[in-house]
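To start, the structure itself, in structure tokens.
All protein chains but one are shown in place.
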Amino acid sequence: MPINFLCPEYEVVRDYDRCIACRVCERQCANNVHSLIKESGKMFADSSKCVVCHRCVSLCPTRALKIVKSDHSFRQNANWSAKAITEIYKQADSGGVLLSSMGNPEAYPNYFDRLLINASQVTNPSIDPLREPMETSVFLGKKPTELVRDENGRLQNNLAPQLHLNVPVMFSAMSYGSISYNAHESLARAAEALGIYYNTGEGGLHEDFYKYGRNTIVQVASGRFGVHKAFLESGAAIEIKMGQGAKPGIGGHLPGAKIVGDVSRTRMIPEGGDAISPAPHHDIYSIEDLRQLVYSLKEATEYKKPVIVKIAAVHNVSAIASGIARSGADIIAIDGFRGGTGAAPTRIRDNVGIPIELALASVDKRLRDEGIRDEVSLVCAGSIRSSADVVKAVALGADAVYIGTAALLALGCHLCRNCQSGKCNWGIATQDSQLTKRLNPDIGCKRLINLVSAWDHEIKEMMGGMGINSIEALRGNRLMLRGIGMTEKELEILGVRHAGE
Amino acid sequence: MKRVYVNENWCLACHLCEYYCAFANSGGHDMATALKGVKLHPRISVEEKDLVSFAVSCRHCQEPLCVKSCITGALTKTDGLISIDRDKCVGCQTCVLVCPYGAISPAEDGVMQKCELCTKNGCEPRCVQGCPNAAIVYEER
Partner (left out) sequence: MGQINLPQDNALMRAELPREGEFRNPSGCAISGMISTSGKRFSGEDIIRSISVMHDRSNGLGGGFAAYGIYPEYKDFYALHIFFDDSAAKHECEAFLERHFDIINLSKIPTRKSPAITDEPLIWRYFVTPLPTKLASSQLDEREFVARCVFRVNTRIKGCYVFSSGKNMGVFKAVGFPEDVGRFYRLEEYEGYAFTAHGRYPTNTPGWWGGAHPFALLDYSVVHNGEISSYDANRRSIEMHGYKCTLQTDTEVIAYIIDYLNRRKGLSMKEICSVIAAPFWQTIAQMPPEERAEAEYLRNAFSSYLITGPFSIIVGFEGGLMALNDRLKLRSMVVAERDDMVYISSEEAAIRVISPELDRLWYPEGGQGVIITVNGGDEKCR
């Protein structure tokens, strides 16, 4: 029906003076945008199929391609945006829920961008990380409340199980199924080389990757897919996923098309059937139930592994986190409303949850007010985009951060936000063997190592500038931050002063 | 000796290696100018069947049949590298017949050509540099 025709939002622009019709664009596009017109020997592009993944642009050897925002427009309307109008057309056509991928792209305030970092001048020397030790390694886990000494007065190690990170950055949960085998291999190998952790997400752990267990966090979510004794024992820590920043309050859905071969086996579900994770854990309807699951998992693994509870940042996140801290969890992971996803209902992704900066600041404060901050470590997630975001998150109170989108970008993701299609041209969010092979883990692993090492260098530079030579002295050190362009209330929640104060 | 190796697991059949090869041997400075409207004679070619693909170029054999069979001595082996002297080649195509890999082919002017690891182009093999997925590597094994 003509109403359904939507003029493409982006156009493929080809410089015919440069195009040599090598057809790499055609061969590399899983969406069939490009084709060769036999008669003229020229390449043609159907922009309406283009998802703006830039695969063709990146591989074009003569730089003949670019993708530009179309200047085609609806009649200007400050209320009815083009997005609002076209989404209505789509829903009027399909009758369905709109689906989206990756993090919330809407123009909500970004508080990391309104925080500025301090540096030493005169009264306190900055420290040069090239000349002096600069420490960014952290331990995650409960700190002891009582000290125990032996008969000679020597302190006994009564620490609960801990995770040791060389850099306060981990790869967040992305399941095998939502991302490819090669993406998982890249993450696992990089985590091992960096001395950090990656997370299985809710999809089990492929048997090939058990060897990276010391750097693996295994996830137990509401569908319990892929959970068995060996799985729990294979990882360094167990994460109970209660929620996800991109879609707080709802479960997950991996379409049957992606449940093929090893994915089906790893998830322990039949091939071709949809994998539906319920919205809640049906054995957790309250905080006391969570405590039972935490201890069930600890019992099952002989109290040798820390248990992480991951929640989405929602309105009363600090009270929830405080409850979790009293429920035996060793680490709380909080995922902000900009966190990524392989697929989520658009309305939920774009309208539910709160910014991680505010959630983190209020959780850290609440746990301190209640004197239980040392009972748990805090990991924050939900659009950590740079080392500066890491520094700001740690200064607000995080022990470490999870990165998901940033890690995928390192692997080649161009944030086209079409993961739900399963036709990822970069070989990441797909199970099509012709596409997955586009991500060579030798390259992927190296790029992840590069990214995190680069961030580590930058974190050290910023710490040195502040005169801090160990990351634990930055944790919760909010005097090292100043806000800019914020209201009194925002500053109060973040616990920082305004720049100039 | 460093050689070009291919790994079919990572070959995407994008054929970029062929274009980078042709460009490297064209002597041009800009690929669009050098290759636009030109029939390509690359010294590497992608073989594909069903879902498997990989690039083939001269293996620089230990016992090269092409060198043995060359009737004019145009093909020689020096320090493991098999190269061709265009002035000596008479275009008899004996080497094409004997090469088990199909790695030698005639150039536009009828003289034989083959991969010489870009030694005459003053760079590392361009097919390797141009491969987007490290399916072609240049290394010592």
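Letters are used for the chains, namely A and B, taken in the order the chains are written, and counting of residues starts over at 1 for each.
The rule we apply is simple: contacts are C-beta pairs under 8 Å (C-beta built on N, C-alpha and C of every residue); 3 or more make two chains touch, one makes a residue touch a chain.
This one's a predicted model, so the numbers in the text were calculated from it and none came from an experiment.
Engineer: Considering all chains of the complex, which shown ones does the missing chain contact?
Structural biologist: Across the whole assembly, the hidden chain touches A.
Engineer: Sort through A:A92, A:L155 or A:M268 and give me the one touching the missing partner chain.
Structural biologist: Reading the full complex, the residue touching the unseen chain is A:L155.
Engineer: Kindly state which of the options A:S58, A:N110, A:S137 or A:S453 is in contact with the chain not pictured.
Structural biologist: The one listed residue touching the chain not shown is A:S137.
Engineer: One chain is left out of this view; which of A:R224, A:R368 or A:K423 touches it in the full complex?
Structural biologist: If we include the chain that is not displayed, A:R368 is the one touching it.
Engineer: In the whole complex, not just what's shown, which of A:N32, A:N77, A:Q91 or A:N124 touches the removed chain?
Structural biologist: That would be A:N124, which touches the missing chain.
Engineer: Looking at A:E9, A:D442, A:E458 or A:E472, which makes contact with the chain not pictured?
Structural biologist: A:E472
Engineer: So that we can see where the missing chain sits, which residues of chain A does it touch?
Structural biologist: Touch set of chain A with respect to the missing chain: 120, 123-125, 127, 132-133, 135, 137-139, 143-144, 147, 153-155, 157, 159, 162, 368, 371, 373-374, 466-470, 472-480.
Simple rule for what comes next: only the chains that are shown with their structure count from here on.
Engineer: State, to the nearest whole Å, the distance from the C-alpha centre of chain A to the C-alpha centre of chain B.
Structural biologist: Centre separation, chain A to chain B: 43 Å.
Engineer: Quick one: in the complex, what on chain B touches chain A?
Structural biologist: 9-16, 19-20, 23, 30-32, 35-37, 51, 130, 132-135
Engineer: Which residues, counting only chain A, touch chain B once they are in their complex?
Structural biologist: 17-20, 22-24, 27-28, 58-59, 61-64, 433-434, 437-438, 440, 442-443
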